[in-house]
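For this view, one protein chain was removed and the others were kept in their places.
Moving on to chain A:
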């Protein structure tokens, strides 16, 4: 803290290298995460006809819920951007508020997803039903897991912000979580397009 104050004149530069290096490290993690999702997408696309005479997505997927969760995640990506803007203005209250809104939207997305999975399992589409459903649950579930981790992480950052305020360190953390949140929205666009839209068309 003291360091941050004494550096307040030039901290943009002194911390810039350290913090932006850490931010770049996180960017590289996301690059590897892209490759993870690439393999899961490839698996799903390749196995989408292997339904073992069982149910397929087109029969069971309820698009209304999917459309709602798509717009929820889209809005939450937007609000995490607003959090970043508040931070750049030095507005701690606004920052915490928008982060909390993003986390809550993420939570409702997960709620809808869990409900959807329960509905699918009740209709007889378990992960063991066919290669199609194994690939489906692995892909969509991995994305859901990422969002769930993001919610816990965001909550931790909110607590840290409330305690320590906006410092170069918390600033970097907010930058990273917001990047992660945009990334999850980008992945969901492809889940929505390649899994859901192509399934029901």
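Everything below uses one rule, namely that contacts are C-beta pairs under 8 Å (C-beta built on N, C-alpha and C of every residue); 3 or more make two chains touch, one makes a residue touch a chain; residues count from 1.
Here is the rule we use: contacts and distances are computed from a predicted model.
Asks: If you had to name the missing chain as UniProt does, which of "Cytochrome o ubiquinol oxidase subunit IV", "ABC transporter ATP-binding protein", "Asp-tRNA(Asn)/Glu-tRNA(Gln) amidotransferase GatCAB subunit A" or "Phospholipid/cholesterol/gamma-HCH transport system permease protein" would it be?
Replies: Answer from the UniProt record of the missing subunit chain: "Cytochrome o ubiquinol oxidase subunit IV".
Asks: Suppose we count only contacts with the excluded chain; which residues of chain A make the list?
Replies: 12-13, 24, 27-28, 31, 34-35, 37-39, 41-43, 45-46, 49, 63, 67, 70-71, 74-75, 77-78, 81-82, 84-85, 88, 175, 179, 182-183, 185-186, 189-190, 192-194, 197-198, 200-201
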